[in-house]
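Here's the structure, in C-alpha cells; my notes come after.
For this depiction, one protein chain was excluded, whereas all remaining protein chains were kept in their positions.
We just call them A and B in the order they show up, numbering each chain from 1.
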Amino acid sequence: MSADTTSTAPLAAARAPALLRRHWLWLAAIVLALAIPWLFFDWSKGRHSGFALTMLSEIGLMSVFALSFNMLMGQTGLLSFGHAILFGLGGYCTAHTLNAAKAGLFWLPVELIPLAGGLGGLVFGAVFGYVVTKQRATAFAMITMGLGELVAACALMFMGFFGGEGGISTDRVTGQSLFGIEYSTPWQVYCLVVAWTVIATMLMRLQTQTPLGRMANAQRDNFERTQFVGYDPRMIRFYQFTLSGFFAGIGGALYVLVYEIVTFDTVAAAKSATALLAAYIGGAGSFLGPFLGTIVVVLLQSGVSLISNAWLLYVGVLFIVMVMFAPGGIMGIVARHEPIARMGRLGELAVPYARILPPGLLLVLGFVTLVELAQLATIGSAQNKSLAIGGQPIDPHNGLPWAIGAAMLVAGGLWMRREARVFRARWDALMEEAKARGLPV
Amino acid sequence: MEVFLVSLLNGLVYGMLLFMLASGLTLILSMMGVLNFAHASAYMLGAYFAFTISQHIGFWPALIIAPLLCGLLGAMIEMYGLRRVHRNGHIAELLFTFGLALIIEKVVQMTWGLLPVPYRVPAGLDFPLFSIYGTQFPAYRAFMLLISLLMFGAIWLGLTRTRIGLVIQAALTHPDMVGALGHNVPRVFTTVFAAGTALAGLAGVIGGNYQVTEPAMAFTMGPIVFVVVVFGGLGSLTGCFIASLMMGLIQTFAVVLDYSPADLLRQFGIIVTSATPFHEVLTVPLPRVGALLPFLLLILILVFKPRGLMGTRDT
Partner (left out) sequence: MLQSLLSRLAIGALAVATCFAGPTFAQGTIKIAYTDPLSGPFAQVGDANLKQMNYILDYINSHGGALGKKFELVPFDNKSQPSDALIALKSATDQNMPFIMQCSGSNIAAALIEAVNKHNARNPDNRIIYINCGAVATELTNEQCSFWHFRFDANVAQKAEVMVRALPKEVTKVYLLNQDYLFGQSVQRDVKAFIAKLRPDIQVVGDELIPLGKVKDFAPYITKIKASGAQALLTGNWGPDMNLLIKAGIDAGVDLRYYTMYAHLAGGAVAIGPGGDGKVRSVQAFNENIAPEIGNAEAEAWTKDFRSKYPFDFYAAGFRTIFEFLAAAINKAGSTDPTKIALAMEDLKHKDFLGYESKMRKDDHQIIGPYFVGVFKRGVKYDSEKTGLGWATEATIPAKDIEQPTTCKMQRPKA
C-alpha cells in the first residue's frame, strides 16, 4: 500500500506539468468561472449578487444546450428548429425525478440529478430521432420544426406530465447530497452548474474525437462518400441526434436546478432559436464557438433588455451584421488572426484596430441614439428610463438630438470607411507575408 | 349539409389566403433555397401599408400600391443583403431573414404603435353577399377568393407564357443550367424575391382587415406558411396550391368532426377509461387539435415522401 503510493507519486508529479500545459485552458476557464461572481459580491451585506449568479448559471446551462445543438448543426450539418424539445423534456424528467427523490421514493443525491435529465433527453432523443433522422438538410429542419410545434402545443394541453401552464415546480433542497451540501443558496447551485457544464463540455469535446464524431463530420461534408466508405449516414445521424439529446437533457436538468421550475416555455421555439443564434454568433465551425455565442446572447437578452425595450432590434441588427461580415462567427474572426499570430506579429494590428475603434463607437452611438429617440417619440418611455445625457433629459420632439444622432451616424460611417481602408491595407500586407512564409491562410 | 357547405366555403377562403402567402415563399425557397423567415413580416407590412394608404387615398389604390412597396423593399433586400450573404451558405441566409424579421417587427411597433390599428374592410364590400341556411357569407370573403384566384391565374400565365416566366421555371429545377445558358441568374433571383414579397404584401392587404392588423400578426402567421410550402413540395406551384387548399379544408373540417381516437378504438371493442394508459391523449377530440394537424401532416409527409406532395426535387 505504502510502496504503491510512493512509486506513483513522483510519476504523477512529473506528469502534472504536462497535463497543465495541455489543459491549461480548461483550468483557466474553471478558475475564471468561479472567480467572476466575486466581482459582484456585495461586501456591505456579505452576500453574493443573486442576479449575477443566476445570469452566470444561465450562461452555463444555455452553453451546454448550445453545444449540444452544435453537435447537430456544426458537426453533422443538421439544422434543427426543435432542439428545445429535448432540452425541455429533459427538464420535465428532472423535475419529476427531483420530486420523487424529495418525496423519499428513492435516494438520489442532487449532484447526480442532471443525469436524470440527460437520460430523459437520451430516451426522447432516440424516440424522436428515429423519426426525424430519416431525412437530412431542409427536410430535417422542417420535420424538427413541426415536431417542435407539436410538442410545445402538447405541453400546454396535457396536464399529467407537463403540469399545464404552471409547469412542474420542484425543490432542489432534498437533503440528499454526496458532499453534504444543501444547495439552498445560488452560489452552491452555481458551483454545481459550473461542474456539470465542465463535465458536459469535456464529454462533448471528447465525442468529437470518437469515430462517430469523425463520421458525423464526414457525412456533413460529403454525404455520398460516407456511404461509399460503408457507413449508413442515417445511423450516424440517429446516434448523433440521440447523443445530443443526452446533453440537451443535461442542460434542461441544470435549468430545473437553477430555477426550480420547468414550464412549457422550455420546449417552445424561442428556446430553439436561442441555441441557433448562440451557435451561429459564436461560430458553428469550432467547438467552443457556441460557448462564446451563448455569453453574447444571454448578455443581450438579460443585460441589454434591462436598458432598452428595443433590444430585439439590436439583436436583429447584430445578426445581419454578423452574417454579412463575419459568417464564421466570433471564432471565425479569431481564426483569421491565426497566421498573423503564428508569425508573432499580432502587435502590428494593434494600432489599426485602435484606429477603427473610435469611428466604430461613433457609428454605434449614432445608431443607438436614433433608435432610442424613435422609440421614445413613438412608444414612449415605458421603462421609466427617459433618455438622458449627463443628467440632462432629452426631448425626442426637439430636432437637435435627432440631428446629433444622424450626424454621429454619418460621420462615424465616413470615418469608418477611411479607417477600414487603412486597416485593410495593413491586414492584406500581413496576410501576404504569412502566405509567403508558407503558413496556411 | 348546411354545415358542410358553409365549411367548404370557409375552408376555400382560408386556403386561398394561405396560398397567397405560400406561393411567394414557394418561389423563393425553391429557387434560392432561402428559408425566408421575413416572409410573414412582408405580410404584416402589406397590411400596415394598406392601412396607412387607405386612410389617405382609399382602399383600392392601397390594393395596388402596398404590394408594390413590399416588392420594392424585397428587391432592395435581395440586392443589398441576401446576395451578399448568399455565399456564406443557407444558414447565414436564414439568420439574415430572421434578423430582418426582428427589425421589421420593432420598426412596425415604433411606426404604428403596439396596439392593433383600425384597418377595416372598405365600406363598398362590407355587406353580406348571400346567406346559406341563415349564415351570412360576407362579400369581402368572396372578394378575397376572387383576388386570390386572379392572382393564381396571373402567376400561372406569367410563368408559362412569358419569357422571364420560362426562365424562372427552368431555374426552379435546374438553377445551374440556367446560369450556364447565359441568363442573368442574379436578376432572376431579384425578380423572384421581389415578386414573392409583393405577393405576401398583397396577402397582407386583403388579409389584414379580415384578421387583425397588429405587430404580432407576423409572429403568429409564420410557421403555418412553411408547412404549406414544404408540404406542397419544392419547385411546384401546383403542389403549393393543392397544399394550401388542403390545409384550409382540413382545419375547417376538423372543427366539425367531433371524434377522438377513443371513438375509433371503440369500433374495435376497446373502451378507453381513465385507467387506460395515455387516456389523456386518446380522449382528445379532433376539433381540439384541428389547428395542429398541419404540423402532424408535415412530419408524416416528409418522413415518407421527402419531396412533398408534388415536389420536383428533394427538400
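Please note the rule applied: contacts are C-beta pairs under 8 Å (C-beta built on N, C-alpha and C of every residue); 3 or more make two chains touch, one makes a residue touch a chain.
In this text, all values refer to a predicted model and were calculated from it rather than measured experimentally.
A.B. asks: Please pick, from A:104, A:160, A:303 or A:358, the residue that touches the omitted chain in the full complex.
C.D. replies: Of the listed residues, the one touching the omitted chain is A:303.
A.B. asks: Thinking of the whole complex, not just what is shown, which of A:153, A:203, A:404 or A:420 touches the missing chain?
C.D. replies: Final answer for the missing-chain contact: A:153.
A.B. asks: Which one touches the absent chain: A:164, A:285, A:360 or A:413?
C.D. replies: Here the residue in touch with the unshown chain is A:164.
A.B. asks: Need a quick check: the contact residues on subunit B for the chain that isn't drawn.
C.D. replies: The list for subunit B reads 2-3, 6-7, 10-11, 13-14, 17, 105, 109, 113-118, 120, 128, 131, 134-138, 140-141, 210-212, 214-221, 224, 248, 251-253, 255-256, 287-292.
A.B. asks: Just checking the interface: what residues of subunit A touch the absent partner chain?
C.D. replies: Touch with the absent chain occurs at residues 25, 28-29, 32, 36, 39-40, 42, 47, 49-56, 58, 153, 156-157, 159, 164-167, 169, 171, 173, 184-186, 255, 259-261, 263-265, 270, 288, 292, 295-296, 299, 301-307, 309-312, 330, 334, 337-338, 341, 379-380, 382-385.
Going forward, only the chains that are shown with their structure count from here on.
A.B. asks: For a test of understanding, state which residues of subunit B touch subunit A in their complex under the given definition.
C.D. replies: Contact set of subunit B toward subunit A: 33, 35, 81, 84-85, 88-89, 91-96, 98-103, 105-107, 109-111, 113-114, 223, 226-227, 230, 234, 280-281, 284, 288-289, 292, 295-296, 298-299, 302-303, 306, 314-315.
A.B. asks: Please name which positions on subunit A make contact with subunit B in the complex.
C.D. replies: Those residues of subunit A that touch subunit B are 73, 79, 131, 134-135, 137-139, 141-143, 145-147, 149-150, 153, 157-160, 269, 273, 276-277, 280, 284, 310, 312-313, 315-320, 322-324, 327, 374-375, 378-379.
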